[in-house]
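Every protein chain of the complex appears in place save one, which is left out.
By written order: A and B. Residues from 1 in each chain.
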Amino acid sequence: MNDVTSPDAPQAATELDTDTLGAIELAIEAVLFAAAEPVAPRDLKAACEDLGEIDQPTLDQAIGRLQERYADRAIELVRTAGGYRFRVRARFSATVQAAQPERPARLSRALLETLAIIAYRQPVTRAEIEAVRGVAVSSGIMRTLQEREWVRVVGHKEVPGRPALYATTRTFLDDLGLKRLEELPPLDAIRDLADVASDAGFTLAPPEDEANGQLRLEPAPDSDDDSR
Amino acid sequence: MNDVTSPDAPQAATELDTDTLGAIELAIEAVLFAAAEPVAPRDLKAACEDLGEIDQPTLDQAIGRLQERYADRAIELVRTAGGYRFRVRARFSATVQAAQPERPARLSRALLETLAIIAYRQPVTRAEIEAVRGVAVSSGIMRTLQEREWVRVVGHKEVPGRPALYATTRTFLDDLGLKRLEELPPLDAIRDLADVASDAGFTLAPPEDEANGQLRLEPAPDSDDDSR
Partner (left out) sequence: MDPRDELTDLENSATVETGAEGEFVYRVHGEPVAELPADLYIPPDALEVFLESFEGPLDLLLYLIRRQNLDILAIPIAEITRQYMAYIEVMRALRLELAGEYLVMAALLAEIKSRMLLPRPVQADADEDTDPRMALIRQLQEYEQFKTAAERLDEIPRMDRDVYAAAASVEALEGPPPPAPTMDELMEALAAVMHRASLSAHHHISTEQLSVRERMSSILEVLHPERFTDFVTLLLASEGRQGVVVSFLAVLELTKSGLVEWGQSEPYSPIRLRRRGGRPDTEEA
């Protein structure tokens, strides 16, 4: 029996004092709560870089401490295929539902636009989506899209920060009643529609409150274009 | 030694045992973590319905207990215009940013100025914004502000053409972590024109509108006075 390592004694964390371990725990907590999707262990380690080199046993130890800390709470820290994430415990299903007085009947415009861009431009990063939309995409939207399983992370772009690459899923196609992505209308046709509308002095206005999900043509309040 | 009232005894939650209060606390925690946006107090109460009638002091007490519980953590429970939300503490922003390197684009000066005029002058028409800025406001900026859900159309001014009246939204306040519009930094005061007039050898007629140039955060129904 040459193997003398105790399973309980973390091997590499010996040099770390309790303060450092606590700091690592908090950094991981911050990153996990802010993330829109599960965070891979390597990204968690990277987030703690300022606190020193984090090896696997140290990470495991910090994760273990966090899991213990939330043992009696409404949320739990779980490991999924993509990494670690906090999630609301299943037994609070009814509670969470009760807090949503009226379930929104339709999806928000920002969510639909983001979804459409992912469908046509996949695999695509969040920054690329923002560049097309011209507005920031909130973490909330990215989270919702993934939780409804319409969008998933298929990889990471090898640029600084390794941003996630998003793509649409089988569920997305099923919900739209499509077999393949190419059954979506070609973008050119949609662009033409938008162009025709604007040439005619109309804008494709986002419906504000009206419930009809139809394409609406509205007189443009002014014809000045913002392309200066 | 005569003082037997414990400072810990909650006044309004007297009927609630510790278990119930703990259950309320967990229910609120579940709802807040499940929501992407701030949750209104009314919806938090609705989530606890199964645990009995929740009055305001009870809710406040549960919220207080939650805030205390997270006092040493990486996240905090805050109140903004839309209600309560958990957010990552500011001192962990850098950690989160290191893990999410895709920073949102900076807002242009044109957009910020337009937003400021809407925030302080609401409800306001586009022509009124242009009068203050001295240049045309592009359609792109108005659309971006509405896309971002910071600004919305709240009505139409009853003048020829019925121009749209813009106002800021609750999301705008939530995104800035504010409870009320009044929490915005006050506008700098405008010095009295009469001083200049006498310096320049002119005399001014008494100002008709006393409120001109004053900080006005309340929607002014008679905003046509100062907009030419």
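Everything below uses one rule, namely that a residue touches a chain if its C-beta (ideal position, glycine included) is under 8 Å from a C-beta of that chain, and two chains touch if they have at least 3 such contacts.
On a predicted model such as this, the values are computed, not experimentally measured, just so you know.
Asks: Among A:Leu44, A:Leu59 or A:Ile75, single out the residue that touches the unshown chain.
Replies: A:Ile75
Asks: Touching the absent chain in the whole complex: find that residue among B:Leu44, B:Ile75 or B:Leu165.
Replies: From the options B:Leu44, B:Ile75 or B:Leu165, the contact with the absent chain belongs to B:Ile75.
Asks: Which chain A residues would touch the chain omitted from the figure, given the whole complex?
Replies: 30, 33-34, 75, 85-90, 92-93, 96-97, 103-107, 109, 112-113, 115-117, 119-123, 132-134, 136, 138-140, 143, 147-148, 150, 154-158, 162, 165, 167-168, 175-177, 180-182, 184-188, 190-191, 193-194, 197-198, 203-204, 206, 213-215
Asks: To test your reading of the contact rule: which positions on chain B touch the chain that is missing from view?
Replies: Residues of chain B in contact with the hidden chain: 33-36, 75, 85-88, 90, 93, 96, 103-104, 107, 109-110, 112-113, 115-117, 119-120, 132-136, 140, 143, 147, 174-178, 184-185, 187-188, 190-191, 193, 195-197, 199-205, 213.
The rule is simple: only the chains that are shown with their structure count from here on.
Asks: Roughly how far is chain A from chain B, centre to centre by C-alpha average, rounded to an integer in Å?
Replies: 25
Asks: Which of the residues in chain A come into contact with chain B in the complex?
Replies: Residues of chain A touching chain B: 26-27, 29-31, 33-35, 39, 43-44, 46-47, 49-50, 73-75, 86, 88-89, 92, 94-96, 98-101, 109-110, 125-127, 130, 133-136, 138-141, 143-144, 160-161, 163, 206, 208, 221-222, 224-226, 228.
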